[in-house]
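For reference, the structure is listed below as structure tokens.
Complex shown without one protein chain; remaining protein chains in place.
Chain lettering (A, B and C) follows the sequence in which the chains are written, and residue indices restart at 1 in each chain.
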Amino acid sequence: MYNLLVGGAAGQGVDTAVNTLEALLKAAGCGVFTVRDLMSRIRGGHNFSLVRFGEETPRSHSERLDGIIALNEETIALHRDKLKPEGFILCDESVKTDDSRAIPLKLQGIAKLLGSGRAAGSVAVGAALRLFSTPIDGARRVFEKSLKPGLVEMNVKALEAGYRAVEPRFERVGGSHAGEMILTGNKALALGALAAGLQFYAAYPMSPSTSILEYLASVSLKMGIAVEQAEDEIAAVNMAIGASFTGARAMTGTSGGGFSLKVEALGLSGMAEVPLVLVDVQRPGPVTGLPTRTEQSDLKFMISASQGEFPRMVIALRHHEDAYRQTIRAFNLAEKYQIPVILLSDQYLADGTATMPVPDPAKAEIYAPEDVPAEGGYARYRFTESGISPRKFPGTRDGFVSADSDEHDEYGKIIEDSETRIRMMNKRMGKLELLKRELEEPQLLGDERPEVLLIGWGSLYGPLEEAVRLLNAEGKARYGALVFGDVWPLPDRLLREKAAGARALIHVEQNYTGQLAQLIREQTGIRTDAGILKYDGRQLSGEEIVRRLREEGY
Amino acid sequence: MYNLLVGGAAGQGVDTAVNTLEALLKAAGCGVFTVRDLMSRIRGGHNFSLVRFGEETPRSHSERLDGIIALNEETIALHRDKLKPEGFILCDESVKTDDSRAIPLKLQGIAKLLGSGRAAGSVAVGAALRLFSTPIDGARRVFEKSLKPGLVEMNVKALEAGYRAVEPRFERVGGSHAGEMILTGNKALALGALAAGLQFYAAYPMSPSTSILEYLASVSLKMGIAVEQAEDEIAAVNMAIGASFTGARAMTGTSGGGFSLKVEALGLSGMAEVPLVLVDVQRPGPVTGLPTRTEQSDLKFMISASQGEFPRMVIALRHHEDAYRQTIRAFNLAEKYQIPVILLSDQYLADGTATMPVPDPAKAEIYAPEDVPAEGGYARYRFTESGISPRKFPGTRDGFVSADSDEHDEYGKIIEDSETRIRMMNKRMGKLELLKRELEEPQLLGDERPEVLLIGWGSLYGPLEEAVRLLNAEGKARYGALVFGDVWPLPDRLLREKAAGARALIHVEQNYTGQLAQLIREQTGIRTDAGILKYDGRQLSGEEIVRRLREEGY
Amino acid sequence: MSDSRFETFETAWCPGCGNFNILDSLKNALDELALDPHDVLMVGGIGQAAKLPQYISANSFSGLHGRAVPPAAAAKIVNPALTVIINSGDGDSYGEGGNHFIHNIRRNVDIAHFIHDNQVYGLTKGQASPTADKGSVTPVQVEGSLNIPFNPVLMAIAAGAGFVARGFSGRPEHLKELMKQAIRFKGYALVDILQPCVSFNKVNTFAWYSQRVYELDKEYDRGDRAAAMLKSMEFGDRIPIGVLYQEEQPTFHEQHEVLKNGQILAGRKNDPELVRELMLEMV
Partner (left out) sequence: MSDSRFETFETAWCPGCGNFNILDSLKNALDELALDPHDVLMVGGIGQAAKLPQYISANSFSGLHGRAVPPAAAAKIVNPALTVIINSGDGDSYGEGGNHFIHNIRRNVDIAHFIHDNQVYGLTKGQASPTADKGSVTPVQVEGSLNIPFNPVLMAIAAGAGFVARGFSGRPEHLKELMKQAIRFKGYALVDILQPCVSFNKVNTFAWYSQRVYELDKEYDRGDRAAAMLKSMEFGDRIPIGVLYQEEQPTFHEQHEVLKNGQILAGRKNDPELVRELMLEMV
């Protein structure tokens, strides 16, 4: 596996260069994984991406760089300390650096000769690929997909010029990923939603969730669905509830601040028993925080948001394939139990790209309730043996369909009596018990019988996978990691089992307070022995987990 | 202690009758406690109040009635089963009932003779007071305070007529409460706020919090403060924050639904370090739920509301005196630590009235920070040894004052670097540790070394006090109750101590999931053995707690 | 009307409340439009007015305070075969829900929005609503409301609404006709309904309104936006009722590339082949 950093100012073409790189690496068979480190601004500042590639698709970034593509001087200054001794720095010849690893090229010169300095990135990408002994055959096709027709030829030439400018240095890696997709976590989630039958998406722009809205909008005409930018997040969630009530599979997405505004309507979905999928793409808080960076600090908020008590499910997304699969599952669980299901993602996963096999959307199982005939007049909130009231939609001739935010009777009419209240509460809360049968245990990574058990959730999957691999390779002890996807209700079978056998339990989280560890203590009584926490908006790498574990003495 | 129920349709004068009763009982020296059972409508339906009085001020209602004032027939049907065998039912002679305890009177007849059927309630009140051997000397003064001048005479006469219509039946009770206040929990809270220096209150009407807004508005001119009805709850909380930032002690209040809308700004208070007191008067959820009834189901919501992590404090109000005292404390803690402090009340306390000694507002301690000179230019978010940055207000000549919802540096300017982020997070979260030194342990009721320890919070104080009294009177075991006021951060010294000595721990809560019990498990690892829960919108009485404890076998 | 297809139920309103006539007018309007109750979706927020959807036999959505419009618009978006009608209060629609009011006018989904305008928050016992007159004294506005009253019809026209009317609960026949027109109108249609609250508004009573309202006559040109704005500013000794402004403009559905051909999203599934094509674009 190799690690390449591409850095420059916002607007300098870091993204274009990375896209080209990714596409050509994939075309050469590599599994690719990229994380994006962005500043909250449109131009200027310093942005960089870490592109990692190898035979298998990596699931996390690494701190040890094999190469740097520096579109400006700052990039070298900021990142050279992570470059391996044998690594390289591709930069324009004008850049002043005393680093012996630098390979100054006429990036600008070549690009300008070809017509525009904007092609400089392509020159660098060509050179980098040559250094990694990777062919660039598919270049034209790649540019045809990503660029305006007029720019294709120039960039192909720039890429080729870069390719010719250096000699191969690293052994070629590759695999069988050429036929896979390459996509961000947000797109994987969006595809899952479409496969699950999404008909209505409403949202208000907010980093890092906006690309779900934008992607769905861009395909809405093809798919024949409605994608609506709402006037605010409150409208977005209430629209999604209205759409779902009327019979369309509906979703709404945002980040923490927008979710805060959806809290009341979250309860409406629970009370009115209207299925709803909500996405929270986490970023560092509180409030505006660090808008374009990553964190896992909304867990407890998701579990207890909104006044009163009602059943809900919270699923943390671990990686790209998980995002696709869990989104489909979220729609089915929301519909089956008529509850809100929250998908908890974060910037690391949402903006990060990875290669991933093309799933078969026709095989996506779509929950379809039996059409129960209305006995004696349809009652939306009928007390049934199963605990679930059959759903119908406005327009049915079987009766009238209602939704009510007040406490209500079976027909959805306001009540205040104690008996009906208790029955309705029991009916709703009973669904939490039913949900428990649907829970997926966390994924166990590393050793089957770990002595040291790491516990994490969501997008730390990749870094934890890497960490236990590195740790077990050392062979000093048996390390394992449990990475939770379902976080509420909390599955506890595997945790109890593995915790019982481990000598140390360590939670690893991207937050200050160790929220999963707290939840585990509340739900199971199990205490962790130490925690590795990070809350500066940058994701832990596998290497950092290992390092800090050592510091903690495990 | 006696228990009297006054019932009728909304708009029939239940409230007026109760106010008169309360005032005259207090004038006679009684301690009085009234709970209100209201329907969410303006006219019609069935409303009733339970008036309890005795030598000491009761802190909870009782289910065993000594008398009923029935302003309509329905009242008898609904409540007669709770009437003691020796109890009475005062009703109009037109009411048909076969209950031998009924004392039919010409309530309407006398009232109409005096000028208006609306005085019927006063006739009944007069009769009831006579039955309890309570004098009615202060009647005129009472009516002069509560009625339009034209109605005073009529009601005095009505009361006297009722008084003459029956003979004393119960032994007089009384005490030394004549000089005390009688007020609702919401008013006690509002007085606390005023004593603490409240200058700005913004809110949007919502039951059962509206009377805070209305009371403060009614005294705003006298006090010279600003009370603003905002266009929505989001505006209310953001106005309160703006006012506090500018240097006024500020508060905002609502119920759960409104709080849901304030969640984002709660985080702003935490991030921008702007002191804020927020009131959540709980009612049964989810969402609209049962708008005029009671519940304790927002606890976990309050503790984890808003994205990201920041310090906050949550204080549950237990009774009227507590409401006054804790509100003052909330303002001081909010200001000292520059954090949001949430006061968690509920309908039972908010709408319930009680007698309470007049506190001395001049003795209310008001936290006043030292005026630290700005060294080298004022920095709002200065890193200091104490962990607290000196506050100044816009307009100071010492420098510029800023507030920022983005992560920021000492001067409040947006930053994105890792180092500053970490220092700022540590600075803010460090305040949670400082807060722990301020915590008040829960109040221990009953036995000092309980074998069976009940655990509750907030307004269950009264019912729990009654329950342990009843239980200990039986003498079968030693019972105690710990009633939490400070719930976040959670004080745990007394709990650990008493839990260690008890053979059984039982949580008693007005919710479905046992939220305090969960929190205790999360924070201390201590598990309860059973729970007594109620979520039908009606408060547990001491008697019901005892009964259900027996059912659970304790 | 004895052969009505719509039943109404017992309410929790105060005797004498202006809401009763509104319910009657609505029932009659729906009958005269010969709508099948099963195709009608009544939407409300929270408040006295917002309880109306609970009191008539049709589908109903009783959501959150201030949030009646977004679910109503979405319901219509996913199933245009439904007749979607909102009945809600002035506090709900213009106060808490003000942002949705403005922006759904801009969205122009084909729904009818009937606002029971009693100038108070009825259910919470009488505080000033946005339409309260300056100086109104309430338990919160103890010295009288200071705010410039919200003029819903003027605001709606300014925001671009295509159908803007004012009705009066004391003129139920006239109101019924307005409701019919609003329901028939293609696009967002607003009827602000003057509704006396007998419990909390002792100023703007039936009598007060009856002395002031007058019906716009045939001469009035409802197509002139500038004139309509002027007319909308008339609110005092004389208060015009009727359709203040009407001008068809493309609805949300008519302009929407997906929906313009009558696509019904409710109950629909996606074609996996199309999803596969999207995936292949990422290869």
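Everything that follows uses one rule, which is that a contact is a pair of C-beta atoms (placed from the backbone, for glycine too) under 8 Å apart; a residue touches a chain by one contact, two chains touch by 3 or more.
Being a predicted model, the structure only gives us computed values, none of them experimental.
Within the full complex, the chain left out of the display is in contact with A, B, C. Looking at B:Ile234, B:Val281 or B:Leu482, the residue that reaches the missing chain in the full complex is B:Ile234. Note on the undisplayed chain: of the listed residues C:Pro70, C:Gly89, C:Pro130 or C:Gly242, the one touching it is C:Pro130. Interface note for the absent chain: among A:Gln108, A:Ser133, A:Gln229 or A:Gln443, the touching residue is A:Gln229.
Among B:Cys30, B:Cys91, B:Ala364 or B:Ala530, the one in contact with the hidden chain is B:Ala364. Hidden from this view is one chain, which touches chain B at 179-183, 187, 191, 194-195, 197-200, 202, 219-226, 228, 230-232, 234-236, 238-243, 245-248, 250, 264-265, 268, 272, 358-362, 364, 366, 393-397, 400-406, 412-414. In the full complex, the hidden chain is touched by chain C at residues 95-96, 98-99, 102-103, 105-108, 130, 143, 146-151, 154-155, 157-160, 225-226, 229-230, 233, 249, 252, 255-257. Mapped onto chain A, contacts with the missing chain fall at residues 11, 39-45, 204-207, 210, 213-214, 217-218, 220-221, 227, 229, 231-233, 257, 287-288.
Simple rule for what comes next: only the chains that are shown with their structure count from here on.
Chain centres here are Cα means. That of chain B falls 37 Å from that of chain C. Centroids of chain A and chain C (each the mean of its C-alpha atoms) stand 41 Å apart. In chain A, the residues that reach two or more other chains under the touch definition are 234, 264, 268, 272, 405-406, 414. Multi-chain contact residues of chain C (touching two or more other chains) are listed as 12, 46, 64.
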